[in-house]
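Structure in structure tokens, see below.
Removed: one protein chain of the complex. Kept in place: all other protein chains.
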Amino acid sequence: MEFFFEVLIGGLLAGVMYSLVAIGFVLIYKASGVFNFAQGAMVLFAALTFVSLLERGVPFWLAFLITLTTMVALALLIERAVLRPLVNLSPITLFMATLGLSYMIEGFAQALWGAQVHGLELGISDEPLEVGGMLLSQFDLFAAGTAAALVALLALLFNKTRIGLSLRAVADDPLAALAVGIRLQRIWAVVWAVAGFVGLVAGLLWGARLGVQFSLSLVVLKALPVLIIGGFTSIGGAIAGGLIVGAAEKLAEVYLGPFVGGGIENWFPYVLAMLFLLVRPAGLFGERAIERV
Amino acid sequence: MLYQEAGQFSTRYADDRRLFRLRQDRLGLALLLAFAFGAVPFLGNDYWFSAILIPFLVLSLAGLGLNLLTGYAGQLSLGSAAFMAVGAFAAYNFELRVAGLPLLASFLLGGVVAALVALLFGLPSLRIKGFYLIVSTLAAQFFVQWALTKFSWFSNDNPSGVITAPKLEILGADFGSPAGRYLLTLGVVAALFWLGHNLVRSELGRNWMAVRDMDTAAAVIGIPLLKTKLLAFALSGFFLGIAGALWAFTYLGTVEPHGFDLNRSFQVLFIVIIGGLGSILGNFLGAAFIVLFPLLLSNLAGLLPAGLIDAGQLENLQKIVFGALIIAFLIKEPEGLARLWRRLRERARLWPLRY
Amino acid sequence: MSHPPSSPLLELQNISLSFKGVKAITDLSFAVAPGEICALIGPNGAGKSSLLNIINGVYRPQSGLIRFDRVEQRSMRPHAAAELGIARTFQNIALFKGMSVLDNVLTGRNLKRRSSWIEQALRVGRAAGEDDRQRAAAERVIEFLRIQPWRDAIVGRLPYGLQKRVELARALAAEPRLLLLDEPMAGMNAEEKAEMSRFIVEVNREYGTTVVLIEHDIGVVMGISDHVVVLDYGRKIGDGPPGEVRRDPEVIAAYLGTRH
Partner (left out) sequence: MFKRSFVSSLALAISLGTTALTAHAEGEQYFPLQSYRVGPYAAGGTGFFGGFIDYLKYVNANGGVNGVKLTWSECETEYVVEKGVECYERLKGGVNGAPAAATNPLSVGIAYATLDRSTADKLPLITINHGRTDSTDGSVFPYAFPLQLNPYSEVSAIINYIGQQAGGLDKLKGQKIVTLYHGSPYGKETNEVLKTLADKYGFALSLVEVPHPGNEQQSQWLNIRRDKPDWVILRGWGVMNPVALKTAQKVGFPANRIIGNIWSNSEEDAAPAGAAAKGFIAITTHPSGTAFPVLQGIKQEVVDKGQGDLADPKRFGTVYYNLGVVNGILNVEAVRIAQEKFGKQPLTGEQVRWGFENLKLDDARLAALGAKGLVQPLKLSCSDHEGGGAVRFQQWDGEKWNLISDWVQADRALLRPIIEASSHKYAAEKGITPRDCAKEA
């Protein structure tokens, strides 16, 4: 039983890491109505830029600032050069455009910083903590704390500020929002910038966890089922989805894996997401639209 | 007056049903086929067959497979490579385990098995719409790769999980040489494109497009959504499966499950986007682009003084250009190269007049 | 100009429909006789489109009965409705925008198809002869609605008025017994309206097709319909020949907005 809880908690903490990436997707989906596949590439780019600066002797805080500025600039550029010309096209077209975008960013990141593997130390020790006979990872707890802080920050931003109210209006009905004088473009810009920031935070935590290298951009594949389960439009959903996916895949690997030979973590979240969809086609927290004809 | 259309009236509906309505187009196709079958085998060299023509043909076929599903029936799929893998491994196992099975029959059966697998992963499409469907196709992508790696039976217990092509022999004729592999590929691909062309112009093809353009209206006029969508998945899987078998047998000669990873799915998707969604010709154009563009770039760089740009940067550059092109096409020309081609042809039809 | 004596082709009994607790239609009943042109009128949001959606199965009502050709059901299914011979057009044109006019019309005939897709793909068996018959039937409709010049044009690029006509052609291609038209003349000028009215009346006379249409232009409604049903806030407030309905005080009130 102790082992079961250890797996469960390990899974939940891993799930927080998925949520962290998923939040970036939710933000952009809310603002621009697109599943931004390039978010993974942005995470890679952020981590790579940050670690390359550190290795060139730039102090931590300055590297963070420079990277943040770069990410915001990149996000604004994407919003203006790619998404704005594609506005009003089908979600599938938008999605395919972000696939192209992800190729561009990956190519650019590697052209700029090279393809080496970097280690990234955030100064958080990862000696396991023993709590009630169970091992807990300090790093994962730190990551969970960061995610919580991030969510609180975003909640403040979106619930208490004018920008947040406008954003909610835009997400509900862009045309109506436009009609009441909300400046869509500014909202988009702000959200993309915030998404760039979230990408940086996710990039640092994931980079510290895996090492900074090309496969960071693959975290997007873990975030997708999280979003499907949690719904594309809800930050709370992204958190819940992450926890569900993290816990479920770990438990499945440990308790189901032996029957089929293990290694099922790659497809299990997708099958899980599919089952969820069959029951709730708009995700756990998503709203189902009424079809009007 | 190359494209003299005057005087070519369709007097029977059957005329309109032909592969091409205009005499010039038909003649052009006949010449092209005669050239491809009759002349190319003598003109090409190993490099052209093995590194350009065969992958070009196979990828065109894969593009067609995805285009049926995404371009015509409007169901986005990121699992193309999985269905290719199923086709390749199924064909291999039929060839291996059924003694005396003709090569073409194993291709066909490989396609059928891929169609069944695609059908299975298409089932959620009845309930899950639009963008959400990529979950199902990604599930196919990861599950198939896992299963093929996990159960070594699929690769005849080869410790490396690699399958190797059998002897390429049809009715006693050996197609093992590069030119032979080219001819075999060309034959299969040409036949399947004929089939694909018929399909999209048939009732089923119209139903696919109807479902793509507006599925509620399609249901209202009595198009059975269930059957239409599932047939799109199955037939797409069939074409992709045979493409996968060709990839393994006539192109590489050997393949491991990893060769059909998510990147391959993206590649096929890019072929369809660049070539043109909902276009038959577009698959050839897109595949030609995907095969030739990197070569063009690396050869152009070869012309520059050595050391100016290294191979790695070139690849990065290629990735950037590729991504930019995808976006540019989606913004400027969502109908892809096929549309550019049509414009060119329309000009040719007017030539030498301007209007 | 009175109700034909035979039993109704379509009958709705005590239909109620709500979305997330908001009532769209309340306890509504009416009947459509075979061969008549029946108009549904009422202010925006009165539930007219929802009613059409119930008749051909896009929406399923929470309660009530639908009787079509003497078969009684609690609700329809779109596909089943099409098979029973119910065809329709939509308020915001629901054509297949990426396809040609001819292909759009041909999709309307998909239920008349007997050969299998395999026969069609391989071009064997019944496929070829059937292709010709389908095409001939589609051409008849195209000719009837005078859209021959645009036969091969992509629908999405046609002007609005033409698209409305193509949509009607697609519905007619199915050779329906009941034709549901949702604002077929919306956004048209007087000339186009007159032409469209003529088409509707001709379809009705020549093929005996029963028509239920939604229209805002009272002049048109009074001119072509045999029977008018008036809705307001999801309730029926008038039902009868156009002359009678026009004089109904409650209808006048609803239209003039004096009720509140």
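Should a chain be cited, it is by its letter among A, B and C, assigned in written order, with residues numbered from 1 in that chain.
Heads up, the rule we're going with is that a contact is a pair of C-beta atoms (placed from the backbone, for glycine too) under 8 Å apart; a residue touches a chain by one contact, two chains touch by 3 or more.
Not measured: the values here are computed from a predicted model.
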> For the unseen chain, which displayed partners does it touch in the full complex?
Replying inline: A, B
> Taking the entire complex into account, which one of A:L65, A:A81 or A:A115 touches the absent chain?
Replying inline: A:A115
>> Looking at the full complex, which residue from B:F89, B:W146, B:W208 or B:F322 touches the chain that isn't shown here?
In response: B:W146
>> Please output the residues of chain B touching the missing chain, sorted low to high.
In response: 46-47, 50-52, 55, 146, 149-150, 152, 155, 158-162, 164, 167, 251-259, 263, 292, 294-296, 298-300, 302-303, 306, 310-312, 314-316, 319, 337, 340-341, 344
> What is the set of chain A residues that contact the non-displayed chain in the whole complex?
Replying inline: 3, 6-7, 10-11, 14, 107, 110, 114-121, 125-128, 135, 137, 139-140, 209-215, 218-219, 222, 249-250, 253-254, 257, 261-266
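Here is the rule we go by: only the chains that are shown with their structure count from here on.
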> Taking every chain's C-alpha mean, which one sits closest to the mean of all protein C-alpha atoms?
Replying inline: B
> Comparing centres built from CA atoms, which chain ends up most distant from chain C?
Replying inline: A
> Using the average of all C-alpha atoms in each chain as its centre, how far is it in Å between chain A and chain B?
Replying inline: 33
> In angstrom, rounded to a whole number, how far apart do the mean CA points of chain B and chain C lie?
Replying inline: 41
> Hey, how far is the Cα centre of chain A from the one of chain C, in Å?
Replying inline: 47
> In chain A, which residues are in touch with two or more of the other chains?
Replying inline: 291, 293
> Could you say which residues in chain B touch two or more other chains, in rising order?
Replying inline: 216-217
>> Taking the touch rule as given, give the residues of chain A at its contact with chain B in the complex, in rising order.
In response: 35, 82, 85-86, 89, 91-93, 95-97, 99-108, 110-111, 115, 221, 224-225, 228, 260-261, 263-264, 266-267, 270-271, 273-274, 277-278, 281, 291, 293
>> Can you tell me which positions in chain C touch chain B when the two form their complex?
In response: 56-58, 78-79, 81-83, 87-88, 90, 94-99, 103, 106-108, 110-111, 113, 117, 120-123, 127-128, 131-132, 134-136, 170-171, 174
> In the complex of these two chains, what residues of chain B are touching chain A?
Replying inline: 74, 76, 124, 127-132, 134-136, 138-139, 142-143, 145-146, 150-151, 216-217, 262, 266, 269-270, 273, 312-313, 315-320, 322-327, 330-331, 334
